[in-house]
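A single protein chain has been omitted from the complex, and every remaining protein chain is retained in its original position.
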Amino acid sequence: MSIDMAQFHQVFFEESFEGLDIMESGLLNLSPGEPDSEAINSIFRAAHSIKGGSGTFGFTEISDFTHVMETLMDEMRDGRRQITQAAVNLLLGSVDCLREMLFAVKEGQAIDAERVAEHKHALDLEQQKSGSSQQDKSLSAHEPLSNQAHQSDSKVIGWHIAFSPHTDLLKTGNDPVRMFRELSVLGELEVTADFRGVPDFYQLDPEECHLSWNLVLKGDIDRAPIDEAFAWVEDDCDLAIQPLYQADDLSLLVPGAENQVSANRAQHPAAEHVVQAGVSKPAEISTPVVIKEKAPGDEAKNKGSTSIRVDTSKIDTLINMVGELVITQSMLSLIGEHFDMSKQDQLKNGLAQLERHTRELQESVMNIRMMPINSVFSRFSRLVHDLSNKLGKKIDLKLIGEHTEVDKTVVELISDPLVHLVRNSLDHGIEMPDERVAVGKPETGTVTLEAYHRGGNIVIEVSDDGKGLDKDRLRAKAIEKGLLDEDAILTDKQTFELIFMPGFSTAEQLTDISGRGVGMDVVRRNIQALGGNIEIISELGKGSTISIHLPLTLAILDGQSIAVGDETYIVPLGSIIESLHIKEERINRVADKGETFLLRSEYLPIIRMHEIFKVPNVKTTKLSEGLLVVVEGQGVRCGLFVDDLLGQQQVVIKSLEANYRRIEGVSGATILGDGSVALILDIPGLVRLANQ
Amino acid sequence: MASILAVDDSASMRQMVSFTLKGAGYDVVEAVDGSDALNKAKARKFDCVVTDVNMPNKDGITLIRDLRALPNYKFVPLLLLTTESGMDKKQQGKEAGATGWIVKPFNPDQLLKTISKVLG
Partner (left out) sequence: MSQVAENNEIERAEKKRLASSSQFLSFTLGNEEYGVDILSVQEIRSWEPVSRIPNVPSYEKGVVNLRGAIVPIIDLRERFHLGHGHYSALTVVMVLQAMIGNKTRVMGVVVDAVSNVIDVDKKSVQSAPNFGSKVSTEYINGLITVNGRMVMLLDVNKLLKLDGVDDDEN
């Protein structure tokens, strides 16, 4: 049977790259001198899988290389080898090398043999450092087979085999009849059973084997295949294999010739007995559905793939939902078949159920696209490890909320901006150890990556306890670069925002850490392109926090429908704080500054929807007669004056720009239940529009 | 046709084993680790189990020990997929009740030959 192994390569590469990530993060978490067996185990397992797979799929260079790594890790696992920082660094380097090898093989390129040899040599050296017994052990393991095989000469015409299984041989699932069958393929086989060991019927345990056999296998046969046939039971039987020579009298070796039974006919009592013990009955159940499951501990990968790994529990939920939906549907069609007004309540209930199930189904389908942000966060351990070494700084990375789930697209697109921000923190934020000590901070700085949900958004924060932003310097720099008027008055927040301006960089020199060319302005643009925004707060000497707010998913939104005139708009539910009627006396009109209203001792600007969107036919233009929806966007609060609140619903976001254009104050559109189009409001955009 | 439970945490190996065996007409069910395998083995009886050794959530050796303790799996062939360097694993596997082993790396033909040896 010929099987094209290439069809498994893609999967092999995918899981190997994942395995490398696991090894990498595992290694980074290893503390020298403190063997954490579960951590080492998972690293070992990953290496082991790569080795097994690459061997099987014919990538011998990779399996050879991995073998050396595996051996080292095996010794660490067993406690035979100390875990030193040097060894960990060496293994990390090897992980990189292995990744390159895999990549080269995947892309059909040549492996950089020189680099591989270099790493392998380093690994070999490391291995020799503390005396390892592994190598000898694996060698000696091969010996028994090869040694025994060469004691006969050409006169051999067959073999005599005395085979007395121990009583529990059957309990290992081995079946003498099958072994005999295997032997019978090699040559002419005569089997003689010895019943002498069989106990009295009442003492007979049918699960035990009490027979022994004498076998004569005739033909020009090597010893090796015979050994192979018995290889699995070596320790479960007494076995004597002797060559037969031309002159030997066969009859001497085969007592009780009347008991001869051909193994091929399988009528031997032992055979009966084994089959009855229930080995090979046909399966009664039809093939179950094979569901691929996300292996626990795997990190979902994020390398621009179009496929997505889904936890089986999510699929199960989906299947349940569909089941519910089908039940509801059949219930409704039953009602519809003989409908009269007495069934109106049933119909209503059914429809309500249908609505609920549809919504739940939609949620679960969207949920499939959700993956933990961990897949992005996990790569930072390595980044921080490497960069802090390079910069000579001591830095701890703290990850918080890494299980927070976000849409796959967000995961893919957030990665690069985050790398930039973290590099900035490492490079410009955290000070050198002696500087830190001098100002009374702990020697080791901390960079924190945190993710959490807030409203309809995911918030990702990169913070450090480094030197923070110097407002005066930011200002001076902006003026020097001609980005700011000398007499401009800026709030703290506006000052910090300067770093997002194109052409602004506070670093005295560009280093290869923070990268060149890409500035914070690009980061901000990328975030905004995702429908999010970015904010920075900083305190000189204490550190900085950059928060990124992003929509949870780019495809769906919890919305509140509002009515303005005859038109319907959708406000993202996450941005609504409250809705209220206001009394005339709470409204404050300032010439040229528009209207504000007093809400719990805070004056909030009022945005009249009918005015900024020029909506005709509004119910009222008197503020006290309509409704004020208090919303928040990018830290700005305001009240939207609308006619009415309609329902809440999840809406699918459609692009206005695909065929049309970007509209200020609108983030997209959606299609309502009646097929008409409603615009989705973009609160920060509305605020900008109102300020114009 | 005989049914086989193929257990490996590596998707590529699992698929390779599964594909090869299905191609030979066996009824194959895949499991991604030891505990998944044990659950599946309890849900229906397989004629043979082929398992990797190093896996998260119950390794292959423990899986074999657990399977052997089940009345339905007392005499069922349980095979380990193991690497050359894992000679001690073979020994541990035998002690746990493994029927035999298949040495990695192996090709589809070797796999089929071994399977046909235990399933006849």
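A few notes on this one:
Letters A and B mark the chains in the order given here, with residues in each chain numbered from 1 onward.
We adopt the following convention: contacts are C-beta pairs under 8 Å (C-beta built on N, C-alpha and C of every residue); 3 or more make two chains touch, one makes a residue touch a chain.
Source: prediction; values computed, not measured.
The undisplayed chain touches these shown chains across the complete complex, A. Touch with the chain that is not drawn comes from one residue among A:401, A:665 or A:684, which is A:665. Across the entire complex, the residue among A:366, A:612, A:630 or A:690 in touch with the chain not shown is A:612.
Panel shows chain A; residues 567, 612-615, 654-656, 658-666, 669, 671, 675-679, 689 of it touch the chain omitted from the view.
The definition used in the following text is that only the chains that are shown with their structure count from here on.
If each chain is reduced to the centroid of its CA atoms, chain A and chain B end up 26 Å from each other. Residues of chain B touching chain A in their complex: 1-3, 9-13, 15-16, 18-20, 23-24, 27-30, 32-33, 36, 40, 43-47, 52, 54-57, 68, 72, 74-78, 81, 83-85, 87-88, 94, 97-101, 104-109, 112, 117-120. Chain A meets chain B in the complex at residues 1, 3, 5, 7-9, 11-12, 14-15, 42, 44-45, 48-49, 51-53, 55-57, 63, 67, 70-71, 134, 137-138, 141, 170-175, 178, 181-182, 207, 231-232, 235-236, 274, 277-285, 287-288, 290, 292-293, 295-297.
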